[in-house]
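Apart from one protein chain that is not included, each protein chain of the complex appears where it belongs.
A, B, C, D and E are the chain letters, set down in written order, and residue numbers restart from 1 in every chain.
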Amino acid sequence: MPVVEITHREEFAASHRLHNPALSDEENRRIFGICNNLHGHGHSYELEVSVRGPVPGRTGMVMNLLELGRILRERVIADLDHKNLDLDVPWLAGRITTAENLAIAIWERLEPVLGAHEGCRMHRIRLYESTKNRVEYCGPAS
Amino acid sequence: MPVVEITHREEFAASHRLHNPALSDEENRRIFGICNNLHGHGHSYELEVSVRGPVPGRTGMVMNLLELGRILRERVIADLDHKNLDLDVPWLAGRITTAENLAIAIWERLEPVLGAHEGCRMHRIRLYESTKNRVEYCGPAS
Amino acid sequence: MPVVEITHREEFAASHRLHNPALSDEENRRIFGICNNLHGHGHSYELEVSVRGPVPGRTGMVMNLLELGRILRERVIADLDHKNLDLDVPWLAGRITTAENLAIAIWERLEPVLGAHEGCRMHRIRLYESTKNRVEYCGPAS
Amino acid sequence: MPVVEITHREEFAASHRLHNPALSDEENRRIFGICNNLHGHGHSYELEVSVRGPVPGRTGMVMNLLELGRILRERVIADLDHKNLDLDVPWLAGRITTAENLAIAIWERLEPVLGAHEGCRMHRIRLYESTKNRVEYCGPAS
Amino acid sequence: MPVVEITHREEFAASHRLHNPALSDEENRRIFGICNNLHGHGHSYELEVSVRGPVPGRTGMVMNLLELGRILRERVIADLDHKNLDLDVPWLAGRITTAENLAIAIWERLEPVLGAHEGCRMHRIRLYESTKNRVEYCGPAS
Partner (left out) sequence: MPVVEITHREEFAASHRLHNPALSDEENRRIFGICNNLHGHGHSYELEVSVRGPVPGRTGMVMNLLELGRILRERVIADLDHKNLDLDVPWLAGRITTAENLAIAIWERLEPVLGAHEGCRMHRIRLYESTKNRVEYCGPAS
């Protein structure tokens, strides 16, 4: 069976502050620059999840893209949209909310669900923080 | 002389919370919904400023678009980017930071400078809060 | 009170065929070209609705943009998305489903609801048929 | 010689219905959801083809991107644009026209032509069904 | 009959240099800045033309958008795409090729053709020089 990669994209609006409480204020400013602003800032994030799997003749689909969208909205977007990433999201607690760490945490939250779809495996999380900056994570094995 | 409209666009990343302290918590939740989230949220805003004016033969320009960009960055973006709109911006103090109020405040901040350019008048502020939502303000006379 | 214009955007995926049953097949082909293809074709439409109104100090909003989105999805998108515009939509029956006629029909469907919001008036329907082609309708008085 | 990947993008507007005639109506509704709508629906598809190859010093090009565009338009877009994918395209006959199957069929249609270019090999078909959903196919060997 | 505005968009890739030969080199540098670079620079321009007119019941169209696109490509894009705007375009000779002057010249080139369509009038030329900068011209009467 041919193997195809499918990708679904959603948006969320959130605020955060880059700050490591284990470091001094001066070190935080040096490392995180304007992203360390005391009262925080925010982004309209764009989030993409990619799944790879075989295409059975019976359905012609790796999995239904609308179903992939539903899982993404229920497991991730509902928790992040119109929220403060540092204070409102239990599964981000204790992490510096850089784009890199967000991508890793979102992978960990989706992989158990999407990896259980027959024959599929989760392939990539891509997260846009703005039109200029994005990150990608392909899991611990990559 | 022909009259042309020129527009420059910039982005900024900011956080805010929609909340009117004169109202009860319940009324705030009813009016502002998820935008009233206690710890705030954020957006990648896109901001456009439009100026109209005659095109002199000597320059072929209403005004230099790179100069318009410089004014926008110095007078507005520098104050808003990577900031909390409710707490970090003196010229927004006391305003509920809806997209509508932001557009009005940005107009008031730019008009004295841009309206002073020879023959020009400021025409419009357009502010995108996300790819789905935007507002426009054309000044008090419109 | 300052007057501001707010705009919300949604997408829908639909099929249609441009064909006037009162004309001959040859005339239909001449007028509508490839859009007259017997078995139809389709588009990912982008639809924008704009409302103008005063901004009261109590809310700082013309109306809640999320509420405007809800009305647009319930009154329009739910009827058009993943549908055949010629066969599946009662309020388009008897109309040639050009972008122009779609914009007019969507205006007529939304104006009674949006024009009833206190102090507001509906200002514009903008409909993108593709990244290259769009239409705008500002109502019968424009 | 350095190896570079080049990509060309085109759009097409088409209608389709997801339906497997070997299954019951109920199963079709369960599997394909709103995409099974009896009279079909449509999309503005974006299609990308990627080719990899060495860059000779004489031309500085893997192959001319304008030539790649011409091949894509002649071999694929001309057959799909403003068409019903289920009824109008001989080389899609008998396939459920999911994005996955479209990508595979387009690969099979282009690979014999593009793989014959000196030193090149076709690398990827990417197909956007909307701004939210896309698929990628990298051939049977991938 | 309802009046609707239709808009078609095309792209072209061109080079130019902003320079007024009647001024000194120093004045040119002061007025045009980096756009005065001796060997020129270039842009991927996006050009939109808007036409307004009544929508007859027989066609449901102001004019066929594909026909509007054909006129735009034949009368304007064919002359500007992959050209040097200062040296290769007879109808731009003697003009400083600012975005403002380009928009005016394109209006003058299209208006005699598009204004002759029954009941239509040309409404606007919008020209994007980049994602950040654009101009609009609505004709001498505006």
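Simple rule for what comes next: a contact is a pair of C-beta atoms (placed from the backbone, for glycine too) under 8 Å apart; a residue touches a chain by one contact, two chains touch by 3 or more.
In this text the structure is predicted, and so the values were computed from the model without any measurement.
For chain D, the residues touching the absent chain in the complete assembly are 2-10, 55, 58-62, 64-66, 69. Touching residues on chain A toward the chain that is not drawn are 18, 20, 22-23, 31-35, 95-101, 103-104, 129, 131-137, 140, 142. Within the complete assembly, residues 11, 13-16, 34-35, 37, 39-44, 81-84, 86-88, 129-131 of chain E touch the chain that is not shown.
By definition in this document, only the chains that are shown with their structure count from here on.
Of the chain pairs listed in C-D, C-E or A-B, the one whose interface repeats that of A-D (more than half of its contact pairs identical by residue number) is C-E. Annotation: A-B is the more contact-rich of the chain pairs A-B and B-C, by number of C-beta pairs in contact.
Inter-chain spacing, taken between the CA centroids of chain D and chain E, is 33 Å.
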